[in-house]
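Written below as structure tokens is the structure these notes are about.
A single protein chain has been omitted; all remaining protein chains appear in their positions.
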């Protein structure tokens, strides 16, 4: 309703909706069962995943995310892709993976497609596009506030024929995956923040945005240790996980440098904006699913002889959830369309608004569903607690709410100054 | 960004923005001054209003609201008009009146244009369109929950050559206006709710939606008494006011019946939907104005040597306000566009979502501005407390939040049943 | 339940409750009627007030507030008086005045009793205690953030036989009262903040807490102008009002200096703490009254054939209101008792917690009542909108929420450092 959807995209959207509702959601339990218990959870992907991937490929539901600028791309607009993300978000354990459209692989493939050279693409991108391998994006570090990437401190030092990497990363999604082939790692190849702060000049070799690089670290390189999965409210999210990873004197060949030393910022800048919108839009799908479960429960549970769906308090919950979901969707679609027409760099405000607002509202909706399900809502027999835990991380990932709110607020003040300063009547 | 705006509408929008910023807002203080004190506040419209009306007419900013279905109409879509409402909402004491686009005259003119016969139009609509007279819509009654119009009890009885009206109405906007020429009154011409409930049949003369009529009651008819202005948080909103009105054996001629006896519901149904959107969209403008004042204050007030605009808490208020305003705007534009493409009757959900959500969020924003202004925020030296009081009424007017939420929730449940009932996996 | 109430206090509490319920509340309408319209509202106190005052005196319900340290005092503890404040808060237009226990006179009498010399007491305190005169406390100024009293800038200059006062004050409660006899004014008798900041030393004559004095300014002194009442939302609160006042070369004799030049801080410090608790506790009474009205409305209004008191949403409002009211009461009683046992100076934390939390919760309760009453809730036929407006000012008076929250938070951090710093496990 905000912008046009091409007939081709509409057809994919419709096929995807049917696929998710009829193939993915009914297989969620099988997935959990096949995942198993203990160590085996990390050893292989449940067979149902490969079955679904085969079906998705047949249906043309594969690699839906790359925009048409890339020759590998499905060529959908961000606005169109947002609709697909919402549908995939209703079954987040299976749908994104089944269509090879899951984070962080999507963003990594985008980086390789956009900035990789031919050789890098052949070696690393092609298998990812085919769904044969997985990738991780190694940015966050425990020791520094990583929402500001200038703090990244994992050290890259030139050596003969390549580089040596040393550092500790954490919350690295996919790092536990049995098919992991590479880390795209944000590393410091230049000065420290302290050195830059101490320097009187801030340009040239002291330009704070030229101290970092993005490199490819093969998953099986000597010195790479996946220490442990970090849990999200008790969930380990096997088999991909969010892991602590140590790079201890890891050697990588020169050819693994992407774009060139010191160009890390340039690379990650384009990556993060749309990625945030994908997260937000999947969260809208999560909320739709939670509301569906909530209504179904309300229609099937009596308290004191009255169906929950006939109780005013619950009806009000449903109404508020509908309003919040639709407001969220409009914010994300609005931002997606902004990216389409003026680029991510000029859509920071729209992206940030969706990035902050959506998870906060979705959490309210999922929490209502948990409350209506009672004890079952917090346990493993519904997906609700898991949805809550995952959505909760979105208030932190790619920068906490508070950092984005400060930026938004400051920009609003700047904008005001440009428009109104010196006017007597406001 | 949701739909197209024609070049003609865009031009009006631009002209209107300039007119409001440069002519209306700077005259707010003069308006308050000319309004005076005591009884004189009700005796004449401050001269500045007629001056502004003349300017607006010159600029082509006149009667902006009637859609193109009416030959009297400016012909803008609801989507386009919503943009104009937002601008007018930034100066709600002057801009809507100056452009002859103020409630409730807009809705009343729409009723006359749509349902009035030629004679009624000549006599009552034309002077309204010219801005020479004012009109009131007499629906709400103190004794019944008027959010459900079937409860309306003001009695119309046929008599020779016309009708006799008896009843008490309250919160009748414009009823105190010195130029008031007519009331459009919703009256009961048929059975009472009790009679209908007691009847075994609910069709024909017992159809609950055929018991009411809309009639024209001349403001100067004998038996019409404007008892007193009701206040909104202490504001009397002179010179138009929101008054208690008694119709005591008021005679009106047959020619004052609109469309026909028993057709009241048909008439008001079309009236209310878009009217709610206009209120909501003006409220978005109110919020923009409040945010502007808030930022300006923050830029000019120090506490303990630190500008308020440099304090994190205040910056966060600004950011949240921006998100809330933009979410509100998207909800209203989305609903306005829905009315344009599928009609008000099929857009009930979209209208209700905007109707409920917008005032609640706008109140938060205005409240923050009040808080930042301190004592000045609650007094008469800023418009903030008045904005708050007015916006607060929008959570009640045309049905309280709770009634709309129950309807929204119930519809959501119905929708769910249509889509998912009997499915095993949701 | 937190501390003991003496039998004497309990008897006063019981008598007061009966007096307020049977004499004050039933006379609210008469008070409004006798108040009249226009200018007359400021010219005399409605006769009902003096009648009630006579009755209250007979019943021993007079000057309930002064603690036993003062020979004029009724001698109740803060904890006991808090219970009386709650009862008076259920009828805030009449009960505090009827018992000569209304702000700001209470605080002013306390200042005179504590710091005044014998002559000052005879001349100014005695008539106040007898209820023959009224007083105002002139502290807040429009030009400076007055929540930090070091900013007060109204100028006192020594002259022959006395002082000259020049400055502008606003939001001066009681300043419009026909029986006003004096202003207690906080004035700057020393250096400006700027001068102090520029000075390398901060002690002696540059001690920032020794630049202000409190003086008595007779209401009828030449040069005193009550410019206008400021409105709270739209209420002018006649006949006492909250006024803008100009002191233009006002001469006062030396004997009008309280305690001595430069001792203003010492004086106001003791005044503000308990005063904030009185406001908070009256607000608890306001909330009880609003809840009572809400429940009564719910028991007498049907929507779609169902009593509002049988609707789950409304029942939940009532339950939440009860929880919030009781939490508020506990916070104020806890703070009052703290003042009793360790003094106001050592109870800053407890006072601030009540000062901030209570008005915020009470506003929610009053707002729910407004919503349930619909249009009547915002108008003059219930007291609800007026309650809301008045309670809203408590988030600003004596310092806005945000200032108190910053102090509370910083103190909490300091406390943490004292208790836990350097400990490895927290």
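So that you can tell them apart, the chains are marked A, B and C in the order they are listed, and the count of residues begins at 1 in each.
Following the convention adopted for this analysis, contacts are C-beta pairs under 8 Å (C-beta built on N, C-alpha and C of every residue); 3 or more make two chains touch, one makes a residue touch a chain.
Every value quoted in this text rests on a predicted model; they were computed, and no experiment measured them.
Check A:164, A:378 or A:426 against the missing chain and you find that the one touching it is A:378.
Per the touch definition above, the residue from A:58, A:118 or A:304 contacting the chain not shown is A:304. Contacts to the hidden chain, counted on chain C, fall at residues 1-3, 25-26, 28, 289, 291-293, 295-296, 298-299, 309, 312, 314-320, 322-323, 326-327, 330-331, 334, 337-338, 349, 353, 356-357, 402, 404-410, 412-413, 416-417, 420, 424-426.
With the whole complex as reference, residues 311-313, 316 of chain B touch the missing chain. Although one chain is not drawn, its touching partners on chain A can still be listed: residues 37-39, 140, 142, 145, 147-148, 170-171, 230-236, 301-304, 313, 370-371, 374-381, 385-386, 388-389, 392-393, 395-397, 400-403.
Heads up, the rule we're going with is that only the chains that are shown with their structure count from here on.
Rotation angle relating chain A to chain C: 180°, from a CA superposition, given to the nearest 5.
For this pair, chain B with chain C, the centres built from the Cα atoms lie 38 Å apart. Chain A and chain C have centres, each the mean of its CA atoms, that are 53 Å apart. Chain geometry summary: the mean Cα position of chain A and that of chain B are 43 Å apart.
For chain C, the set of residues touching two or more other chains reads 313.
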